[in-house]
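Apart from one protein chain that is not included, each protein chain of the complex appears where it belongs.
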Amino acid sequence: MDANDLETINASLDFDSDLREKIRDQVTAFDKKTRTMVGLLNKIHSTPSDVIPKLLETVRPVLSSCAVITAGFSEIIPQDQFWRWKDMWSNSLRTAVFAATLLQYLTDGTLMPLSTVSSNLGIQEEWAGRFVLPVEDYLHGLISLVNELSRLAVNAVTLGNFQEPIKISLFVKEIFAGFAQLNLKNDTLRRRYDSLKYDIKKIEEVVYDVSLRKLAAPNQPTHA
Amino acid sequence: MDANDLETINASLDFDSDLREKIRDQVTAFDKKTRTMVGLLNKIHSTPSDVIPKLLETVRPVLSSCAVITAGFSEIIPQDQFWRWKDMWSNSLRTAVFAATLLQYLTDGTLMPLSTVSSNLGIQEEWAGRFVLPVEDYLHGLISLVNELSRLAVNAVTLGNFQEPIKISLFVKEIFAGFAQLNLKNDTLRRRYDSLKYDIKKIEEVVYDVSLRKLAAPNQPTHA
Amino acid sequence: MDANDLETINASLDFDSDLREKIRDQVTAFDKKTRTMVGLLNKIHSTPSDVIPKLLETVRPVLSSCAVITAGFSEIIPQDQFWRWKDMWSNSLRTAVFAATLLQYLTDGTLMPLSTVSSNLGIQEEWAGRFVLPVEDYLHGLISLVNELSRLAVNAVTLGNFQEPIKISLFVKEIFAGFAQLNLKNDTLRRRYDSLKYDIKKIEEVVYDVSLRKLAAPNQPTHA
Amino acid sequence: MDANDLETINASLDFDSDLREKIRDQVTAFDKKTRTMVGLLNKIHSTPSDVIPKLLETVRPVLSSCAVITAGFSEIIPQDQFWRWKDMWSNSLRTAVFAATLLQYLTDGTLMPLSTVSSNLGIQEEWAGRFVLPVEDYLHGLISLVNELSRLAVNAVTLGNFQEPIKISLFVKEIFAGFAQLNLKNDTLRRRYDSLKYDIKKIEEVVYDVSLRKLAAPNQPTHA
Amino acid sequence: MDANDLETINASLDFDSDLREKIRDQVTAFDKKTRTMVGLLNKIHSTPSDVIPKLLETVRPVLSSCAVITAGFSEIIPQDQFWRWKDMWSNSLRTAVFAATLLQYLTDGTLMPLSTVSSNLGIQEEWAGRFVLPVEDYLHGLISLVNELSRLAVNAVTLGNFQEPIKISLFVKEIFAGFAQLNLKNDTLRRRYDSLKYDIKKIEEVVYDVSLRKLAAPNQPTHA
Amino acid sequence: MDANDLETINASLDFDSDLREKIRDQVTAFDKKTRTMVGLLNKIHSTPSDVIPKLLETVRPVLSSCAVITAGFSEIIPQDQFWRWKDMWSNSLRTAVFAATLLQYLTDGTLMPLSTVSSNLGIQEEWAGRFVLPVEDYLHGLISLVNELSRLAVNAVTLGNFQEPIKISLFVKEIFAGFAQLNLKNDTLRRRYDSLKYDIKKIEEVVYDVSLRKLAAPNQPTHA
Amino acid sequence: MISVSSTFNAFREELDEHHDRRERLIKASRDITNLSKKTIFLLHRLALDSLTDADDGRRTSAAAKGYANLREVQSLYAGLRNDLAGDRFWRYHQQVSPGLQEYIEALSFTHFLEHRSLICFETVQRSLSDADHVPYLPLTTSDYLLGLSDLTGELMRLAISGIAQRGGRKQAMEICTFVRNCKADFEGFTSHVRDLSKKQAVTSSSLEKIEDAAYAIVLRGSEYDLPPEMLDDIVASTIAQ
Partner (left out) sequence: MISVSSTFNAFREELDEHHDRRERLIKASRDITNLSKKTIFLLHRLALDSLTDADDGRRTSAAAKGYANLREVQSLYAGLRNDLAGDRFWRYHQQVSPGLQEYIEALSFTHFLEHRSLICFETVQRSLSDADHVPYLPLTTSDYLLGLSDLTGELMRLAISGIAQRGGRKQAMEICTFVRNCKADFEGFTSHVRDLSKKQAVTSSSLEKIEDAAYAIVLRGSEYDLPPEMLDDIVASTIAQ
């Protein structure tokens, strides 16, 4: 092989392998943050609704601090190579989406759109090609959100909050209707979307139990 | 090949193959004991709570008798070779951990720590390098414990014991919180830990059913 | 090669290949019968309990007619060669065991023992070495029976028969306890036996649902 | 499960598992003998033709001693169960056939027929149903013989024996012609038989090399 | 979970994961050395025999420098845990054995015994339990040596060295005879040993080609 | 399912399965013929060239009788379904091509073209869509022809026919050049074509040996 | 006499033509699969909306949209007519079959939404024929059965996702019976049609999922002594604005 080529190739391979190492470090740091958020948010299942806002306050700073991580990614990923490396952090990113949208739902009952999640994670438009929040990862995060809310519907009732399941039901149905508009391939997203149906069914059952036992007051519309 | 060398090599291969045979026999004996315990403990699902203590008494002697087995291992495993052979008995050891911790939970509702399981199985500190209870196997045993308790929560209700699921729920959530603090790698342990979520969800649903029908009052939330 | 030897060898190869052909024909006929039985029995999931006896009457003659098949086998299999060819009909035989035992359970709620299955299939003692019902195949048939009953527990409830799951639960637990006493080696049978746990869990959950809602009372626990 | 039935089933399973253990021991002993023979016969490739008879004398007693093994099998295999267990010792038996027929070829250049191999291994007619030499295993042994002779053709020339390849060529072609008359199914035997072509081609090339250089005269063609 | 227990468990998991990282670094360094040696030794196939000694001189210092690596292992592996981690470096170690024994063969035509390989790699007796050269890895290295020598036999002839194949043939047959005396179980080693037959056949054919053409005289047969 | 459809589908499936049975019988008969031809043609390797014509006469009637088989196929294969079933007889058909072209080569040294092979096998043009000789199978047959001729080149010399290899060499090179004009996919044909190179190499070596030893007279051109 | 070289040249042309046709059919099959899959997604969307409709109007219009979508697939097949003519169909069957099955799945799903019944063989074959009823390709029983077998998976999805809505429970019960019959009908064909038994296993698991859903419906109504419609009304009024 051409001596020149040999050197260039070796340099290029070394660069990639260094880069992979650096990304791995960033992912470890990212993971730690998302795991902290998940740990804190896990308490919603045993927290009375009036204490929830206080709990959320403990999560917010961790979410904000993810901006440091995404900035880190934006610095090390070479221009246009986002898709080359993204599998390494997809899981963490999806968990961050999950945490951000759950926070939002618990705060004001709304769905945080992709662009807001993106800016909440400190992702900047000029990073295009280096670090973005892909639609696919946002959707994965939403599915995790629905999974969690079906669990919350059950536990809220146990804690005596009979209104929550109804609120959740309306919220989740809208998300489900959104997913129904997509043409998915036979991939993970499709499989997880299929499983959403069971979450919705579970939530419906809670709503059914609650309504028939007349435990819930007629609902005030919260969405428009 | 040098005749001397050949002899040494053959002696070494023969020693290993004899040893493997001996270990296999020990494992068979160990297996028999753990299977007996599992068989007995399987009855908890159809035993009213007041008869449980009597049932547990039948398990205790079998657990104690495991000391004979571990002593057997400590005698045949050459110094330093614990890790070479441990895959052969890992399954049995994990089942023993499961039996010991289930016994303890049913006795007084507490979690038996690793060191106590270890001494209950007759494992002695000076056996280090020959036979120990590795952290990993202890954790596997705990996961099996949670799997079993989610089943027990269901069956307790069938037997009319509406308080048990609530007790189980609190116990299991504590174990889960403990696991959440560990740095697990992406291995079997991690995968089995991830599956714990389903057990917890099931238990929560039982608690929901029971409290919705006012068959029992869930404990006061302990987290905020 | 010696002409004489060659002839003997060729005669032996030809005999075997003819025999294989004949066995294949018998197996096709056997398969047809077992498939008919399975097809009829499949209707139990949508048949109200009072019509079940009439349904069973349609299965009985097909089961009886299996005697023709087993007699066919006993005539073509050379003395001593049962074990040589048995893999060819194992599947059909196991399905026949499944049908016979399901028929019996639905008739009077009891487990048909091996010897009765054997005589129901027309197998005669003097056929030893030519055609028998091996223990292994009987056990495989029982596992299929449990698989089917876990599905029946669900569908019985849908048909408004809330007592059936409780009956099934007790029946299946007894089979499971029987299996627990066997020394199964680590083979297909063991693996299928391990999977029984899921069926039992499913049945227990149905019993739970039914008894929680006081739709039926579970029998008195029989173990202590 | 009926206690009686359970006992019978367990007895049957235990009997089989003990038997398997005993057979395994016999196979280990058989294997040792065949490995010794193969080890000794491996020397033919570097042994001048005049010393071969002396070498063969060392193999003969080992072959004779196989009678002890086959007698052992005939005692432990239950009547009618030969075909159930035969896969466990097929490999050893085929190697024994290989050794016996190679011994014979090297002694007088003839092919030992199946019945002679059988009696050489001490197999007795009244063992039918317990222990026999199946046609299939005899044929496998012959294929191994041809494999070995193609190697011998090469090494004989290296040792200066230019006549041997010609002798081998004629012998092997006769075996091949014999096989061509059999109705082999599409199984391992057929595949191994197809591979014989390569051995024959190799032997023909050796004969070509030798006759091209006028080191030996090929026999007169015997077919027209 | 008990806080104390949790801490111990986490410390243990962290220690293992750090250790794994350190071992991985050592293995990378080890790999680099063995790859260098293999790269240099690969040139024997195109190097005339009189230049071989000079080539070997370039390999020797690399082999010596492996002592640094093994010392590194001996420092980080905790007492008793050799067998826990050995799979991580087995491949590198086997390659090192291959390089050392090939070096020796090319130097003086002898087989380097296990103990010499061990000391050549700087492994010290007092490291037992932390770092040793297992019999199994030595044997794997020898099989790779034979694989390489069968290729060398061919290429030596191409380079005009007609004596080398004969030398190789005698050397390799001795190794093969050694292996034949070992009680190898049915594992990877056994399978690779079985494949040696093809290497030997190939070498025998080269010797045949060379001696048929009287390009070199095969040594006097040494076995009878 | 529509009762009408059910009937039609069943009729169609039964028709296909009958047809498969019939084809299988035809294939068995075809196979027998091709095996006879191969058996007879195998004798060319030990038959002096002057007796070859007599040998060929024994093959010709068998080849002619293949017309009965192909007619049989043409009657049972439904219009346009040739490609549906052809895998069942491809092997036999390729062997027939091999036999026909070998016969032709041995008769007058020419290559029998596809259309001649086709008509020799009794295949008629109006059978298009029911039974034809596809290019692919013709090519497979030619590759087998070359395989056989490389063996014949060797054996002809052994029999003292030094002219044959040269004749074969010219003939085979032309075929090889033909193959080189094709664009093959990575399939069996490609793999077999790759192997042709080794046959040509072998033939060349024979030609080389023969020419340099001045065993062959200068060649009279037979092709133009 | 023709030279070896020129005959092989002819072979080359024949083989190249064959490979090119194969490529064309593979590509077209990918397009057909994609269009069919998209149609199935569209139908799920429309079915979800139409479920609550008392009359069959919207249901019929959903089906109409499905048919319209599939007309594009049909015109693709019309274009492949020549590549699949005569004995070519079976030569390239392996390349064509996956797309065909996906199309049959989509078509039978559309048919189900309109008629609540299984589409018959003749109707599928007619959909793949020109105005004069001349088929673009011969429909095989195995493609027909394998395509229908996939339908059960989509029906399971339809049953489960509709279940939370009014009318969805009735639909789930209907589908349960329908899929049960499919499974029973197909059982007899498994030994004749390659790969059908694998698909039957999928059908079995779909059926179990539907049965579980039907079970849950019965179970949750069982605690109340009111007709299901009235229960539905109570729930609706609780949720509704």
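A, B, C, D, E, F and G label the chains in the order they appear, each numbered from 1.
Here, a residue touches a chain if its C-beta (ideal position, glycine included) is under 8 Å from a C-beta of that chain, and two chains touch if they have at least 3 such contacts.
The model shown is predicted, which means the values in this text are computed figures rather than measured ones.
Participant: Since one chain is left out of the picture, which of the remaining chains does it touch in the full complex?
Facilitator: Within the full complex, the chain left out of view touches A, E, F, G.
Participant: By the contact criterion defined above, which parts of chain A meet the unshown chain? Give residue numbers in ascending order.
Facilitator: These residues of chain A touch the chain that is not shown: 1-2, 4-6, 8-10, 12-13, 16-17, 80-84, 111, 113-114, 128-129, 135-136, 139, 174-175, 177-179, 181-185.
Participant: In the complete complex, which positions of chain F touch the hidden chain?
Facilitator: Touch with the absent chain occurs at residues 166, 169-170, 173, 176-177, 180-185, 194, 197-198, 200-201, 203-205, 207-212, 216, 218-219, 221.
Participant: Against the chain that's been left off, what residues of chain E make contact? List them.
Facilitator: Where chain E meets the chain not shown: residues 31, 35, 38-39, 42, 45-46, 151, 154-155, 157-158, 160, 162, 206, 209-210, 213, 215.
The working rule: only the chains that are shown with their structure count from here on.
Participant: Look at interface C-D and say which pair in A-B, D-F or B-E is its repeat, using the rule that over half of the contact pairs are identical by residue number.
Facilitator: Looking at which residue pairs coincide with C-D, the repeat is B-E.
Participant: Quick one: which chain's Cα centre is the longest way from chain C's?
Facilitator: Taking each chain's C-alpha mean as its centre, the farthest from chain C is E.
Participant: In whole angstrom, how far does the Cα centroid of chain D sit from the Cα centroid of chain G?
Facilitator: 57
Participant: When the C-alpha atoms of chain B and chain D are each averaged to a single point, how far apart are the two points in Å?
Facilitator: Spacing between the chain centres: roughly 51 Å.
Participant: Residues of chain C that contact two or more other chains, please.
Facilitator: In chain C, residues 177, 181 touch at least two other chains, as defined above.
Participant: Two or more other chains in contact with one residue: find those residues in chain G.
Facilitator: 188
Participant: Which of the chains are touching one another, listed as pairs?
Facilitator: A-B, A-G, B-C, B-E, C-D, C-G, D-E, D-F, F-G
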